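Here the complex is missing a single protein chain, while all its other protein chains stay put.
For subunit A:
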Amino acid sequence: MGETEGKKDEADYKRLQTFPLVRHSDMPEEMRVETMELCVTACEKFSNNNESAAKMIKETMDKKFGSSWHVVIGEGFGFEITHEVKNLLYLYFGGTLAVCVWKCS
């Protein structure tokens, strides 16, 4: 019973947690929204290939906001980065993914 409940919870959780959850960001509002949407699009498009998703995000960001963007997508990782102020977004997506987008030249 407990297990099934756990599974049910899990399913519920997965169903519900499709929205992006911003953990940290110092971007201006407009930029943040745009980047978030971009991340969601990329992660949904390449749901089983994080590398492609990261590439897509990076390239789009380079085009839109100038070069030297970095993107990390993964289910588990730790990082310590130096980023240009107002150019960082760290969000969770889909319940399992963490996406970190920042700019540093």
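Rule of thumb we're sticking to: contacts are C-beta pairs under 8 Å (C-beta built on N, C-alpha and C of every residue); 3 or more make two chains touch, one makes a residue touch a chain; residues count from 1.
Note that in this section contacts and distances are computed from a predicted model.
Colleague: Missing chain's UniProt protein name, "CAAX prenyl protease", "Dynein axonemal intermediate chain 1", "Large ribosomal subunit protein bL19m" or "Proteasome subunit beta"?
Modeller: "Dynein axonemal intermediate chain 1"
Colleague: Touching the hidden chain in the full complex, which residues of subunit A are there? Just list them.
Modeller: Residues in contact with the chain left out: 13, 16-17, 21, 23-24, 74-85, 88, 90, 92, 95-98, 100, 102, 104-105.
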